[in-house]
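Only a single protein chain was left out; the remaining protein chains are all shown in position.
All chains are identified by letter, namely A and B, in their written order; residue positions are counted from 1 within each chain.
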Amino acid sequence: MKRNWWKIFCVCLLFLTLFAGLLVPLAPGLITAESSAKSTFSGPFTVKVFGYNTHFIDGKNAGAYLINNGVNVCATSFRAIDNTHLELDFPPITPLAEPVFSLSVYNDVDGKLIMPSAISTTDTTRGGIVPTCRPDVKVEKQDHFAFPFRYILYESMRNLFFHVPMWFTMIALLTWAFWNNLRFLKGFNLKYDQIANEAVNTSLVFGILGLITGSLWARVTWGAWWVDDVKLNGTAITMLAYLAFTVLRNAIPDEQKRARVSAVYSIFAFVMMIVLIGILPRLQGTDSLHPGNGGNPAFSNYDLDSTLRPFFYASVLGWILIGFWIYTIRLRILKIKTHYEK
Amino acid sequence: MKSKIILTCLVLCSFIELQAANTSVDEQLYQSLHGHGSMNVVVAVFAIILIGLFITLYRIERKITRLEKEIKN
Partner (left out) sequence: MQLLFQIISLVKREILLEQRNKYAFWGLILFVVSTVFVAKFSFQVIRDIPVWNALFWIILLFAAVTGVARSFAQESRGRLLYLYTLADPRAVLLSKMIYNILLMVFLGFSGLFIFSFLVGYPIQNNTLFFTSLLFGCTGLAVAFTMIAAIASKASNNFSLMAILGFPVVLPLLLASIKLSKYAADGLEWSGAFKYLGVLIALNIVISTLAYMLFPYLWRD
């Protein structure tokens, strides 16, 4: 029991991840807004709004307005068809600066929802008379606990708890392998070689899982199974390097020699991984779709807000622990095997 | 064993392909959100991870069986 407390901890964390990750609802948000006319100036126009998890009917004190250059234009009529469909009428207006309007819909249940650049107009005239109004927003933010609403991602944002920790687990196991490679080279004790080998083997499982799940997620959000992204290419190369590591191990029959040569190569591969995953994607100006790359702040407030953060850390820790659990089992089998072979 | 895994993956992929191949963008969005939604991706991802863990378990078990046989002989 004393030795296994961390396994219980791991199971608890993964259960927390599973329940929170799948059961916490997504915050309401606006998905599409479609204007009936291409020009907003030629006459009154209707905007059809499609929301997600919204309460257009149930929410009291509801209203909507368009925003252009800081000036608000309120809807003249607010017709909720159901909780997620809405029709809004607006008077003819011209934009002050750019020909795009942001849309804001509010009610007491959902709070204020904003969709940036919701409607564009073909008008070339600027700065005409813009009818303004003061929207009467009573509740700024919805009060129940929910994950943030992100355009395009929607519910798939929950993959943050399942796809991303795969990479963390892989990197944790590879770091452990790297450390043991160093320890092996210090005293040529084969024990450390076994540890490093099993850690790499286990990390490959998580790496492959990360690649498959990532490509699935990419298909849904980015539209392709494989996109040209620094981080993707970097991880693919890392996987290649560690697969080469296993090939190398099979090519050398002598135990001591195999351990030495593979330790050297593994250290090489680890340093390359640091460069590929840690440094190259963070260079300013490299294009990446992943958060935290190409000059994007890593897991900033936008990417990982306070509702996601604790569960994310819990899930990362949980998956890393399960990775180490698998690794210890494999290591024990190897130890028994070598014991009997002697 | 392997063919089964590949089959499962293919079924999963085709399922998602079908979801994305709808005609109108709005309808597609509606379907993907309110039908099973991009929630489907989460389920698929979780299923893949489970399959991966099962395969690892299976491989570990096979190792142990081999070891048991070796010890018996």
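The definition used in the following text is that a residue touches a chain if its C-beta (ideal position, glycine included) is under 8 Å from a C-beta of that chain, and two chains touch if they have at least 3 such contacts.
Model, not experiment: these values are computed from the prediction.
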item: Residue among A:Ala37, A:Leu96, A:Leu185 or A:Leu334 touching the omitted chain; value: A:Leu185
item: Per the touch definition above, residue among A:Val71, A:Ile267 or A:Ile336 touching the missing chain; value: A:Ile267
item: Residues from subunit A at the interface with the omitted partner, ascending; value: 185, 233-234, 237-238, 240-241, 244, 247-248, 251-252, 257, 260-261, 263-265, 267-269, 271-272, 275-276, 279-280, 283-285
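The rule we apply is simple: only the chains that are shown with their structure count from here on.
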item: Chain centre separation (subunit A, subunit B; CA means) in Å; value: 20
item: Subunit A - residues contacting subunit B, complex; value: 21-22, 31-32, 34, 50, 52, 84, 153-156, 158-159, 162-163, 166, 202, 205, 208-209, 212-213, 216-217, 219-221, 223, 322, 326, 329-330, 333, 336-337, 340
item: Parts of subunit B lying in touch with subunit A, wherever the complex brings them together; value: 9, 12-13, 16, 20, 26, 29-30, 32-34, 37-39, 41-42, 44-46, 48-49, 52-53, 55-56, 60, 63-64, 67, 70-71
